[in-house]
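Certain chains of the assembly are absent from this excerpt, and the rest are unmoved.
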Amino acid sequence: MPRFDAEVVVMPKPEVADPQGQAIEGALARLGLTGEVQARHIHVGKVFRLDLEASDRAAAEQALHTLADRVLANPNIETFQLKVSSH
Amino acid sequence: MRVAVIVFPGSNCDRDCLHVCRAVLGWEAIACWHREALPSAVDLVILPGGFSYGDYLRTGALAALSPIMGDVRRFAAGGGHVLGICNGFQILCEAGLLPGALRINRDLLFHCEEVALHVERRDTAFSSACPERIVLPIAHREGNYVAGGETLRRLEEERRVVFRYEQDVNGAANRIAGIINEGGNVLGLMPHPERASEPLLGSTGGLSVFASLAAAVAA
Amino acid sequence: MNLAAAITPDLVAGHGLRPAEFDSIVQALGRDPTLVELGIYSVMWSEHCAYKHSRPLLRTLPTRGERVVVGPGENAGVIDIGGGLCVAFKMESHNHPSAVEPYQGAATGVGGILRDIFTMGARPIALLDNLRFGEPDAPHMRHLIEGVVEGIAGYGNCVGVPTVGGDIMFDPGHAGNILVNVMCVGLVRTEHIRRGQAHGPGNAVLYFGSPTGRDGIHGATFASGELSEEALERRSAVQVGDPFMGKRILECTLELIERGLVVGIQDMGAAGLTCSTCEMAGRAGTGIEIDLDRVPQRAPAMSAYEILLSESQERMLAVCEQTRLAEVLEVCERWECGGVVIGQVTGSGRVEVHHRGEVVASIPANHLTHGAPVYHPPEAAPAAPEEFDLPPVLPGEDFKTALLALLASPTIASKRWAYRRYDHMVQIATVLRPGDADAAVLRLPGPGEPRFLAVTSGGNHRLVARDPRAGAALAVLEAARNLVCTGAQPLAITNCLNFGSPERPEVFGQLRRAIEGIAGACRALDIPVTGGNVSLYNESGGVAIPPTPIIGMVGLIEREEHITRPGWREPGDVIYVLGDPAAGLGGSELAKYLVGGDLPGVTPRGPLPPIAIDREVALLDAVRSAILAGLIRSAHDVSDGGLAVTLAECCLLSRGGHGAWIHETPDGDLALTLFGELPPRVVVSVRPADARAFEALISARGVACAEIGLVGLPGLRCADQAAISHSEMQQAHETPPWESLR
């Protein structure tokens, strides 16, 4: 069976509060770590990387979507993006 | 004995450490806000448990960058005793004062319970008064110690694992519960000795850690 | 004033306001409300904020007592425990948010009740949680259980407040509508108690904490000129808790209060900015003027409607004197929680809201907070529970099988799987931890010999379903028994009334009876109700949940030696059961086991046996006197599963690993003695040398007292039944709920 590299990126929905992003932004601003460069609107998400073995790319994409929607992301507060490439 | 307990935003065992130092041990203990300078002439710095910066990013990561950590680093470099408990251990690792890192427990769950520890060495500033085995509470979700193979090998070879869980409680490499730095003056410990320092609360295993420190400072 | 959107009857109805309510609004304003005002009224006059259906009933609760410092009406009740120290405590529900998003729903529930406590100036010292789920074996239910427990842990652990108690029950009646009730207890020195009142026209109104986003805005369910299609889509963002900010606003608030920098303070909970401004002005008889342009905002281009009705978490509103403002802002900066003046207190009696240079709302505060109508819906007596025939008594060998099955049943089994995830030791004051005893016991701070606070929360809704009045009274009595068994004197209660729709006559009938039951039991115990919460409309698929009043109670233990545990202490100690003999097996856990489950419709099995409240009070007095007299070695309340389960727990909790030999079955029949659950009883053990004195003390109080056995070798031996070993009991009791149903 062909193998695919898959990636799911899960981010908080833009309208939902992202306390983690806010806290990191606040800490960075206080620490002045980025010098002249300003860092803003930090959002923190999750990345899942995995191998998929599927009959074809469509099947892999389909399975990845199910996985992301049902397990990896919480649709109440998160959105996700998928990527599938040949191994 | 003069102790500084560092308070980061999100620390939540700072008051517990202060209570034990003052009311149980009769030490002078100063709460020190992370944006202030470390008070002078302290004998011991405690980095208490809690959720500094909400445990966001990585446990201990943002606190490790706090202004006061510069002072703590200098204090440690000068041979001062530093005890990092739970989140304090995580901060010490993130700050590079101790090797390795603490990751999420193998079962991904927070554990609040008492665990038995084997005291591997009783010739350190933190363990000279400890019996061979002590029971201390743990309360963490990120207590799973990890380090590269080489680092682990050195830790064991140099006998820098001071406390080891009797049972595997969180997946930590070599069941490591507490390690010491090369200089023997900085200790990170996941279990909470301050929670086991009064008979009323069930156990007093933690007192031996503090008693060791008192002896080391007096020496 | 912007009257752009025409206020149509549909719009009014969409805001959940009845025509007569709208008329009252028009009359108070002297004109039609603006859309923003309609939104404000909609939330402030919702059942959740205005108690339209329950207020007259709640008024019948006893709320006075010599220890009461603050009764219902404020963010939390406060009682005086002497030595200049007071206890603030309250319970709150977060049922619907938790059903939608279990982790965040439960987490924000914890955040909300914590704010109610520290807003009073009290430092939170304990959390308790009462959870009701459906049967735990369904995958969907497992997801809800995991999410809720993790959410409670996630918030409480991070903030550093120990979660020390509560209860968890599984019932098909809650499958479609789970319940998440959270209680918080805090300590405050008398002089630091603050109220949510906006006194002193000219004083500054300060906002601190998280910025405002489009979270949890309900109100209207359809668009208008101001609310685009897209805005609607975005509108009901799930509230996400930020315990790190929660911890910072806690410390900031307490520092502001301790330094005398705030005149009044209130959190923004349900209905956010609207509710807190109106309530603070309403309580003080003043007015408030705020400018929404100054409100910190997380999302771009928020409308006045959205800013006012947002339920973003971790936000506080404080009233401060202008002259102290610099100090106030310095404290806010130190704790890294913002701090902006958004308005001032006025003498107008109105809440006036400015946005982008216009007045978008101007409402008499008092009308908003006290003008909501009160309804007396029709009520019906709850249907009489069906009588239920039990299979004949347990045949011989089955005692062991039945007991082990009960110990492993989800509701009775150990809840270690949950409380192990809660930090229950932080603050190093937890003397009796979850799982240790009938109530948690906390050391109180202070000079001199330590004193202790005992806290408990719970309520067996199955009893309430069978008889709302007696069942609710039993919930109060059980809370008191839990405290008394640890050696405490009960002081006061809070409560959360979880019911279905009050517009159903039978539900309103349940609600009235339950409140009467609570009031009656409190009067008999001579303890006040200092606050609580009402959660109505808990339904799914047109079916109401079983009526579920939860009682939270606090009590005081004056001396360390009075702290009493349930576990056996010494072999040879005499075991007694105190209280009237069991009156039947209907509705018992044994009955449930024998009929093979808790089928919907079978739950209320038979009427409750008559409960004589004065006899229950006498039982409590007797146990407490015996503890104070030093005559009791261990005490444990008999509840779900009857004496058999209680005895098993006394064995499992024995630190020396002692067991029991039960040689008498005073109720005649073995099954009845061991598995009957009502009327309430208590199991105690007593030193042989004290037995005579103990019996005399108990009988002098007219309380039934039967010697049933002796503490002895490990394991539980009952009459001629096979012995059950500690490890068998342990294994059954530690079974996680989802495994016992596999």
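Going in written order, the chains are labelled A, B and C, and every chain counts its residues from 1.
Keep this in mind: a residue touches a chain if its C-beta (ideal position, glycine included) is under 8 Å from a C-beta of that chain, and two chains touch if they have at least 3 such contacts.
These numbers were taken from a predicted model, which means no experiment stands behind them.
Just one chain of each kind is rendered; the file's full complex, by chain label, has copy numbers A x2, B x1, C x1.
We take it that only the chains that are shown with their structure count from here on.
Residues of subunit B in contact with at least two other chains: 53-54, 56. Contact of a single residue of subunit C with at least two other chains is seen at positions 242, 244-245, 336. Touching subunit B in their complex are the following residues of subunit C: 153, 157-160, 242-245, 247-248, 334-336, 419-431, 443, 450, 560.
Note for the complex: subunit C touches subunit A at residues 100-101, 103-104, 210, 213-215, 234, 237-242, 244-245, 298-299, 312-313, 336. Put simply, subunit B touches subunit A in their complex at residues 53-54, 56-57, 62, 65.
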